[in-house]
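Partial complex: the chains shown occupy the same locations as in the complete assembly.
A and B are the chain letters, set down in written order, and residue numbers restart from 1 in every chain.
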Amino acid sequence: MTATQTGNGARWVDIERGIIGRDIFVSDEIYAREMQQVFGRAWLFVGHQSQIPNPYDFFVSRMGAESVIMTREKTGQIHVFLNTCRHRGMKVCRYDQGNARVFTCPYHAWSYSVDGNLTSAPGGLAGVPQYKAIYHDELDKSQWGLVPVAKIANYKGSIWASWDADAPEFETYIGGMKLYLDAVLDHRDGRPGGSEIIGGIQKWKVPSNWKFGAENFIGDLYHITSHRSVDMVSIGPSGAGRRDTPIVKHQGAKRPPPFASIGFPNHGHGVIGNLPHYEEQDYVPQFTLTPEVEEYYRHIYHARVANLGGQKRGLAAVGTIFPNLSFHGMQPRALFTWHPNGPREMEIWKWYLVDADAPAAVKDVLRRYYLRYAGPAGLTEQDDMENWNYATSASAGMEAGRYPYNYQMGLGYERPAPDLTDAVYTTAVTEQNQRIFYQRWAQYMDAESGDRLHPERNSNFADMLARRRA
Amino acid sequence: MNTRESAIDALLLQREIETFYYVEAELLDERRFEEWLDLLTDDIVYFMPLRRNVKFGSQDEAENSVEGVDAAWFDEGKHTLTQRVAQIKTGIHWAEEPLSRVRHLVTNVQVTDAGPGIAGARELGVKSRFLVYRNRVDDETDIFVGQRADRLRKVDGAWKVARRVILLDQSTLLAKNLTFFF
C-alpha cells in the first residue's frame, strides 16, 4: 500500500511493514474523522427482522454513535431512520423496542409516520400541530421527515444500512464473505436463513477503542493463551475446554479443508474458519453433556448433508464484517456490534442466534452456554475486555506513542484462497486479517478514496498477492 | 403461643436472616468464594435479567427479560458459579487479576413469607437491596445498586440460597464486565 493509494490513511497505517500507530486508538481527531469517513459511508448492521415480527413493531438500534429506529410498516417493509426530530432534535423514541404507528416528538408533537398509508412517505412528517394556522401551509413537510438511511438491505433476516447513497450494493460490499455470513445466519440444517434472535440484547460500555474488538474477532487466534483460565475450568458443552472442537478423530474420515484465517483485502472483512468445501465432514458429536442437544445436532447433520448436497459451504468460527459487525459462528453463535462512544469507549451490543425451529430444550441449553461464555458475565470474554481496556489507555502515552504496534505476524505469507475469487488465506496463526482490516480502514479514512470504496475496483487483493514472498 | 411471643419469633428469624446475609457478604468480599458456594443449594437458580426501557403500561410484560427463555446477564446454576470461582482461583483470570476490591452493602432485608411458619420455618422468601462497590487497579470504580429476591431453604439446619433473582437498576450495563457475585 503506498501513500498515494491511501492518502491520509497512510499517516497511521503502514501495511507493507506491518506497523500501525497507537494514536488511531485514542486520538479525538481521528475519531471524529472515523465518524464521517467510516461510519458515514460503510454498511452497518442494524438488527434482525425477527426482532420486529409484526406490523408497526420497532427496535431502537445504533449506527456508529447515533441512535436509529428500525421500523416495520404495515406492508411488512422495514425502514431505518435517525432517531432525532427535525424541528429541534429531540430524540423522538426513547424506548428500546415496542409497537407504534406513529412517533410523536415529546417537545412540540411533530409526528412521524412509519406507514406509507398515513402519509406520503414512511418516516414522513405526518402531523404538525396547527400546521395551517401557524405554518401557513408553507412548511414543506416532504423535506422534514425523519432522516432515512440512504441504503438498506435485508440479508437472510439481518438488516443492514448505510448513510452513503454511493455505497456499493450490499452483496457487492460483502463479497465472498457472504459464504461465511451464511454459515452464521442459515439454519444448521443448511436451509437459508432460519435462525432467529434470542430475546434480549446485551448492551454494555467498555473503556476501549471500538477497533480492538473488531480486530480481535477478525482473526486473532493468537490470543487464546489469554483464555487459559477458562479452558482450565472447562465450560465447554461437552465438558472440556470452552467449546467443542469439531475435528474428526478416526482414520480415513471425511475432513473439512484446513482451518485458516481467510481475509478479503478489497472489502476489509475477515474470518477464521474452514476454506470452502463441497461436502460435509463426518459427523462429530457435540454438546455431549446434554444428549437431547447432541441428538439435535446429529439429526440436523444428516438434514444438512441432504439439503446442501454438493453445494459450496464454509465454516466460520469468528469473523468481522468491516467495520464493526463481528460474529461467533459456531460456539457460541452470535452477532455483535462495536459501537463507538468516543475514542476511548465502546458500547457492545450482542444478539444471540439459534435455529428458529429448534426444540425449546435445545434452545435452552444453547442459551445457557452462550451466556456463560460470552458477554460481560461470560467467563471467556471478560478477559478480552480487560485486555482491550488497558491496551486503549496505554495507546495514549506521550512516550508510548512513539512506538507503533506490531502487525507483522505472517506478513507476506498470504495465499489466494481456493474457491474464492477475492480472498487470501493463511493456515498458520497470522495477523493477515488484521492487516486487511486496517488497510481497508485507512482507505475509508482517506478523503479521496472514491473508487476504491467499491471492492470490485479496489486493488488491495492484487497488491497483497504481488507483495508475497517467493 | 401469644402474639408477643410470635412477634419475638419473627424478630429472631429476622436477625438470623440478616446475619446470614452479612456473613455471605463477608465471605464474598474476603474472597472466601468456596465457603460462599456452600451457602448455595446444589439446585440454586441464579438469575439476573436484562432491563429494558418500554412504554408506560407495558413494563410488566416487557421491562425485564424472561427467565429460562431470553438472554440475561446471569441465568445459571451452581455448576457454573463453581466454575467462576475456580477461574478466579487460577490467578490468571486477567479480568480479576489483580483482584478487585469488592464490598457488598446489604439493606432493606424483608422476610416476605415463611413456610410452614415463622417458628420452625424451613423455607423463606426474602427480599433485600444491595449496593455493590467495585474498585480495582488504579481508579476503576463501579457502583451497582438493585434488589435481590431470594428463596432460602434450610438444609441440615443451615440456611442456604435456593433461588436468587437479581434486579440490577441499569438497562445498558455501565461496567465492562461482571466478574463478581451479587
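Everything that follows uses one rule, which is that contacts are C-beta pairs under 8 Å (C-beta built on N, C-alpha and C of every residue); 3 or more make two chains touch, one makes a residue touch a chain.
A quick note: this is a predicted structure, and the numbers were derived from the prediction, not measured.
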| item | value |
| --- | --- |
| Assembly formula [one copy per chain kind displayed, counts for the whole file] | A x3, B x3 |
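Note that in this section only the chains that are shown with their structure count from here on.
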| item | value |
| --- | --- |
| Gap in Å, rounded to a whole number, between the CA centres of chain B and chain A | 34 |
| Residue ranges of chain B in contact with chain A within the complex | 48-50, 52-55, 58, 62, 65-66, 68-76, 80, 83-84, 86-87, 90, 92-96, 171-179 |
| Residues on chain A engaged by chain B in the complex (per definition of touch) | 94-98, 100, 198-208, 226, 228-230, 232-235, 347, 350, 352, 364, 367-368, 370-372, 375-377, 379, 381-383, 385-387, 389 |
